[in-house]
Structures are given as structure tokens and as C-alpha cells.
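With one protein chain held back, the other chains of the complex are shown just where they sit.
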Amino acid sequence: MINRNAMKDTVENKEEVMDINVSKRNFLRLSSALGLAAFVGLYKSGDVFAAEWKESEFTADNLKAAMTSIGAEGYTMSGDVVVDSAEIAENGAVVPVRVKSAIPNTEYMAVLVEKNPNPLATAFNIPEGTEANVKTRIKMGETSNVFAVVKADGKWFAAKKEIKVTLGGCGG
Amino acid sequence: MRLIGQAILLALTMQLTVSAFADDAEDNDIYAEFLEDGNPAEFSEINGEELWKTKAGPNNVSLEQCDLGKGPGVVEGAYVELPRYFSDVNKVMDLEQRLIHCRMTLQGLTQEEATKQPFSKPGKASDIEPLVAYITAASKGMKMAVKLEHPMEKEAYEIGKKLFFHRAGSHDFGCVTCHSADNKRIRLQNLPNLLDKKQAQKVYATWPAYRLSQGEVRSMQHRLRSCIRQQRFPNPKYASDAITALTMYLAKSADGAVYAAPAIKR
Partner (left out) sequence: MAKPMRIRAKLKGDHVEAKILIQHDMETGLRKGSDGAKIPAHFIKTLTVKYEDKVVLDTVMGIAVSKDPFLSFKFKGGEKGGKLTVTWVDNSGDTRTDTTAVK
């Protein structure tokens, strides 16, 4: 799950650490502190990424673990969530998918491929004013269920679709 | 009894194959539709334009004075009239032959230098494929209009036609083996019947294309090279007159098609 607050906390804590360094007048010698200064600068200029990339979400190696890592273990299947694609993808390296949710206040959507080595492919934070309807392209190692998982008002909903991946011919 | 059973089974299987094919064909279209609004070929087009306009070679000049048949520097609409006869060399050339000619005559490269990397490899982009993407994109929306006026153009067409029907090699194969009947396919790819004008138009007007499986824009030379390899023939020489002749035959077969490349394909 992308957590804005967690990100903010981390940055604020690091600001404190830097203050200590400044008081010791040696922070210029510390390359890590230099990196930190640049980071804090970015944060203050308003360019910080709200999306936080979490290793544990992308290294989970089965569907259940991946669902748990994003906090969605208690999801229910819902007809208001849709995974849209062609039934058959001619090339597993490029599988176009659209994920959408008709559930009010959808704030987050994730795309998971059950049979990929690491199921989580990508996830979106959907701010207010943005439609919970995103089209992207993912890789699939083999024919698999593709899940769209959404969070709305603290609850988790999901939909799935089997997409067949074929061996291609010459390309027409 | 047994024979009849087999015949029924055969008939059933055939029908199944046919209906499965129809579904697949429809699904292929959905897949294609899904891909249409974001074609990475655009990046090749941009890179190609830069290559076209950048000074290079021993003469340190750009390709902007290259005559693709419609006068020096005219890119718009050049591709829908290629291959064509060029009086300055007294021969018929396809786009890639002409580009090599310009790189040699304008920029001063040797033939070897000009044809050093016709096709992109992982991590190493070709300096010809992007030019092809840029030039072909400048003919989008125009109608295929190859002329068969000059005797050498007519000759190239006739040679190309012969090559299309020519069967040889370890598998007694020819272009005609896969591309002269409706509803054939290799795995999931439909094989267009190039003797049918509509199918010939559709396929020719969508090459070159960004190949999803290769992550690159592939030119007509690359397309035909792969076809020839799949016939178990030796690799043709890059930008040879034989490929130009075959291209001439295919381009004429697609006459009148609204050009829509670089496209995006499997």
C-alpha cells in the first residue's frame, strides 16, 4: 500500500537527524547527509513522491503473500471492479489491461498476476477527481488470472480475469 | 463403420478449428485495438527525424537534401510511391536502398559504413530503422501509389511476382505457400492472403511496425528477411535488388490502400 503519512514521518525524522549534524558542523563531510539535504530540499519544493515503492510488496512470491503485503488480505470479490483485456494476448511481454472500479471513494488500485514470480505488477493511488479507470501494459510469464484489487473507504474489493498468453507466430 | 466414424470426427475437428479461428481473429482485433493509442514507434520517428537532420559522415552534411523521388528533401508522401525508378542511378530502389545511396553520395560514407547496422539490436539502435520510421510516418493517411511506368519498374514488378511464386529449398517453400489462401495462420497470427487485394492492402499499409516481441520498429527489409528465413532460404543480402523487386510486387498489390504505418504488431 502506498502510504503518504509513512513517507512524511520518515522525512520529518530525517530532518531532525540533519539538524544534529548541522550543529556538529561536520555534515558536509558526510555524503549520506548530503544526499539527505537534497532529499529534504526536494520534499520542501513540493516535488516529493507520495507513492512509496515498498520492496516487500514487489518481492512477495505468491498471490496470498502479495495481497497481504498491500493490506488487502480481507478482500471480497465485487462486480463493481473490472479487469478488462483481450482474452488472448499474442505476446506475454506486452499485455494491455484496464482496471476500473465503480465503487465510490476508490483511492487505490493494484494489478496482480497470479502466476507471475512476483504477482504485484503495478499500483495506483487515485486522488479525488481522478477516475478509478486506468489502462496500462504488463508482462505475463504464462496464462494466468489477473486481479484488480481496489481500496475504498478502508475496505478491499477485487475482480479477476483469466488472460491466455500464446506463443506468437511471425507477427503479420 | 470405422471409416465413417473417422470422417465424422474429422469433420467435427475441422469445424471446431474453424470456429476457434473466428473467435481468435476477433480477439486479435481487440488486442490490437487495446494497443493502438500508445505506439512506441513514435520514439523511432522522433529519433529518425533527428538522424535525418543531423550532419554526419566525412562530408559532415545531413540527409535533408536526399531525393527520395519527389525532389531533394521531400519526405511527405515519398514512401507511398516507393520503390521507384531513379534516373540518377538508372535503377529501381526501395526506401532503404535509397537511404544508403544518400548516405554514401551526400554524407560520403562507404557502402560498408552506410549498411553497418541495418537492424536494431538490444542496447544498440540501428541508424537506418529510425530513418525508415520517420520517412514512412510522413506518408500516413496517403494512398499507396507505386508507379509502373518506367520499363525497369515494370521489370522489377515482374521479378518480384516471380519471386513470390517461386518455390525452392529444403521444404519446397515459397511466399505463396503461406500467403495465397484465406484463413491460414501460424500459431495465433493470421497469415494474410496476399493474392486478395483487401488483405494485401491491409498488411502492406501497416509495415513498418513496432514489434512488441522485439521492442523495435522493423522495416520492410527486416520483414521480408524474416519471411525468407522462415522458408528455410539463406538470408538475403541487405538492401538487395531481389528484395526491392519483391517489395515492388507487394507495394503494387496494395495499390490504393490508405497508408497507416508505422503500426504496432505482435
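Which chain is which? They are A and B, in the order written, and residues in each are numbered from 1.
FYI, a residue touches a chain if its C-beta (ideal position, glycine included) is under 8 Å from a C-beta of that chain, and two chains touch if they have at least 3 such contacts.
A quick note: this is a predicted structure, and the numbers were derived from the prediction, not measured.
Student: Using the contact definition given at the top, list the shown chains touched by the missing chain.
Tutor: Every shown chain touched by the left-out chain: A, B.
Student: Please pick, from A:G79, A:P104, A:P127 or A:G154, the residue that touches the omitted chain in the full complex.
Tutor: Once the missing chain is taken into account, the touching residue is A:P127.
Student: Take the complete complex as the reference. Which residues in chain A touch the chain that isn't displayed?
Tutor: On the chain A side, contact with the omitted chain comes from 2, 46-47, 49-54, 57-58, 93-96, 113, 116-118, 120-127, 129-131, 133-140.
Student: Go through chain B and note every residue touching the omitted chain.
Tutor: 37-40, 42-43, 46, 122, 215
Everything below uses one rule, namely that only the chains that are shown with their structure count from here on.
Student: Using the touch rule from the top, collect the residues of chain B that touch chain A in their complex.
Tutor: Against chain A, the touching part of chain B is residues 24, 27-28, 30-31, 34-35, 38, 185-192, 203, 206, 209, 211-213, 215, 226-227, 230, 265-266.
Student: Can you tell me which positions in chain A touch chain B when the two form their complex?
Tutor: Residue list for chain A touching chain B: 85-91, 93-94, 96, 98, 135, 137, 166-172.
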